[in-house]
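Yeah, one chain of the complex is gone here, protein chain that is, but the others are all in their spots.
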Amino acid sequence: MSDSSELKIDITTPDGAELDRGFTGLVKGFALCTVFLLFWMTWVILGAAIPAIQTFGLGFFLSQDWDVGALIFGALPYGYGTLMTSIIALVIGVPIAIAVALVTSETFLPIWVRSPLAALVELIAAIPSVIIGLWGFFVLIPFIDPVQLWIFKVLGWIPLFGTEPTVGQGSIFVAGVILAIMILPTIATISRDVLIAIPTELRSASRALGSTHWETLFRVVLPTAAPGILGAITLGLGRAMGETMAVTLVIGNSPQFTVSLLNLGATIPSVLANQFAEALDTLHIGALMYLALALFGLTLLVNIAAVMIVKTLEQR
Amino acid sequence: MSYSAPNDSGSLYPDAPAAMRVTNLSFSYGTRLVLEGVTMPITQKHVTAIIGPSGCGKSTFIKSLNRIGELETQVQVKGKVEFFGQDIYSPKVNINRLRRQIGMVFQKPNPFTMSIYDNVAYGVRVSGSLPKRALDEVVESALVGAALWDEVKDYLSKSALGLSGGQQQRLCIARALAIKPKVLLMDEPCSALDPIATRKIEELIHSLRSELTIAIVTHNMQQAARISDYTAFFSTDESQIGQMVEFGTTTQIFKEAIDTRTQDYVEGRFG
Partner (left out) sequence: MQTTSETNLSLAEDLQADLPIKRQLFSYGMTAIALLLTALALLPLFSILFSIVQQGLPQLSWQTFTTLPSPTGSVGEPDGFGNAIIGTAVMVGMASLISIPVGIMTAIFLAEFSQGSAIAGFVRFVVTILSGVPSIVVGVFAYGVIVLATKEFSALAGSFALAVVMLPIVVLSTESALLLVPTAQKLASAGLGASRFQTTFRVVLASALPGIMTGILLAIARAAGETAPLIFTALFSTSWFDNLLSPTSSLSVLIYNYISLKVLLKNIIWLGQRLWCCSV
């Protein structure tokens, strides 16, 4: 007793307690600012969209007229363009991305080829989308035009391919192809991580039962990785729906609605990119805001789905 | 390297021929030599235990017997591993067919993320299809053989991941048994299990012995003494390269080992 009183050891108020508390509050405040941003975004876009929501209601998405002069707005061509370009992107991009994920994670190639290959594919994600659009316009469109003409000649009786492609101007189809290129690194990189995380014991067990490498991949590895790959695809879909510049430069930007994928078209992001700077009328701005709100909501849903998929995977 | 017992015509089991015979086997991962000069038989319808301190190459050795070690990295093999007289490292041998003849159970239970039934049926399905009824029979007899049938017969379509660790390991044994291998290799099959589950696996090994040739790697000496007929003791030399020190009947190795290193190890003085 006498010892401690002489030494005057005080452990009740450590140095810097106020500083600590203040700093904790500060970082928490910043974190809440970040959260607030998402709600602010929703509020601002919703607020500006209200004139259009009140005027057009939900019928907005089923109407195909978009006339700035007459102030009549319908979103069908853009919704259709967004949907179709995303579907084409997934149909083309997913098999290639999974092939890349397998080649870069499995032992088909020696490690000194595999690692640079994976880095190169990731590099695609680092190219600004306007550069990809530039390339799409000058290189990809001339390359795909003959393919489109051929599709039209052979499959022209199907409404989906029922219009003659406009040479040199792109189409919904070209936009889908360019989106496939852009979502490929997202899907491939995440799928690769998922595949690498699969325990080697599972592969060994399958190989020890006499199955070949590919039998093991299809029967054991890919089914086990399926939820993670699905999450990766969902994230890719989210990117595809919101991608703007590359699409704007190769889709032709036509507000005319046709079913044909070989025709010029537009997506929600492309019409926003094209018209926002020149929009003056409140209703025109409102209609564009309404489109942005729809895109925002859709990508939000898709991304939440992706997060959920990844979460359930982590819990397993 | 010393022999306490003649290989095939050993005093204890005079009639047992070898299912596998390893002659002067050296094994390297890339350029790193991990195992050198192993010569020993795996006797038919008996249990051969491989014991030794960690890092002695015993796991590498058992993985060389069905050529599963070469999955992970480039390997170099010198010497000979014969399986009923066939050199398994001969370029003519089809590795997938070889592995169907020599089953394997791994250190950690590794059931596939599918149902119990699909796990057991996996090996059969890979090599072709059987009619439903025949497949049912194969699955049932494999599960019975692995002493798991009574516990899971009502849950065959449930995920295998819901089983306990011990049950999972017996499921993996059933999965290996379903394609009727001639030899079963076990790489420390009980190291991840509790004593009760370990006990069950040991009983299972005991009952399988009359039908099957088993080689088992274990770090547990009591286990080797309990379940095996023959024992090989592996250790490392000064340059950390694994080698077989002594091979003999289990009784000989544990009671009257010739090499002092073996004596030290089985008496618990190192390792």
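By letter and in written order, the chains are A and B; residue numbering begins at 1 in each of them.
Following the convention adopted for this analysis, contacts are C-beta pairs under 8 Å (C-beta built on N, C-alpha and C of every residue); 3 or more make two chains touch, one makes a residue touch a chain.
Values in this document were obtained by computation on a predicted structure and should not be read as measured data.
Shown chains touched by the hidden chain across the complete assembly: A, B.
From the options A:245, A:261 or A:309, the residue with contact to the unseen chain in the full assembly is A:245.
Those residues of chain B that touch the chain absent from the view are 17, 83-86, 88, 92-94, 96-98, 101, 128. Taking the whole complex into account, chain A touches the unshown chain at residues 14-17, 19-20, 23-24, 26-28, 30-35, 37-38, 40-41, 44-45, 47-48, 95-97, 99-100, 102-104, 108-109, 117, 120-121, 123-124, 126-135, 137-140, 166, 168-169, 181, 184, 188, 212-215, 217, 235, 238-239, 241-245, 248-249, 253, 269, 272-273, 276-277, 285, 288-289, 292, 295-296, 299-300, 302-304, 306-307.
What we mean here is this: only the chains that are shown with their structure count from here on.
Chain A and chain B, compared by their mean Cα positions, are separated by 49 Å. Put simply, chain B touches chain A in their complex at residues 66, 68, 71-72, 96-100, 103-104, 106-108, 110, 112-114, 122-123, 125-127, 172, 175-176, 179. Residue ranges on chain A touching chain B, taken from their complex, read 199-212, 215, 219-220, 223-224.
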